[in-house]
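Taking it in order: structure first as structure tokens, then the write-up.
One protein chain omitted, others in place.
Take a look at chain A:
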């Protein structure tokens, strides 16, 4: 387990910023303590410092996970954000998309969402923008990249 290097931090923040923009600072300084990112086995974990102290006693090969896993670095050092980061991104998301109940089930099982399945969407959402998808009951479902195509082809969201 080690802190992130500069390069890694930059790459990761760039990715996260696609979803929450400048609110990144809110992730680090939280009212209930300071949180930080640690890298372990190519995965980035988001932990509070209290937990970090205890985790320091555990040897690296025996440590499996700590706190929340945000994502991992691939072999070519790109950062892939995981679904497990959703709970932290959702409150600070800049662009949100709500989908109707009918389309929600289909979307959850992996299908694309047509434009008719969209309930609400934040305005000014551009193509290829990172958004967080919610159900109509305001339950965050996933964070995705939006691909809005021409009217003829319909709109879809694909994670």
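Note that in this section contacts are C-beta pairs under 8 Å (C-beta built on N, C-alpha and C of every residue); 3 or more make two chains touch, one makes a residue touch a chain; residues count from 1.
Going forward, contacts and distances are computed from a predicted model.
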| item | value |
| --- | --- |
| Record-based protein name (UniProt) of the chain missing from this complex, from "SERTA domain-containing protein 1", "Nucleolar protein 1", "Calcium and integrin binding 1 (calmyrin)" or "Dolichol-phosphate mannosyltransferase subunit 1" | "Nucleolar protein 1" |
| Which of A:23, A:68 or A:145 contacts the chain that the document leaves out | A:68 |
| Residues in chain A touching the chain absent from view | 47-48, 50-51, 54-55, 57-59, 62-69, 84, 87, 104-105, 108, 135, 139, 141 |
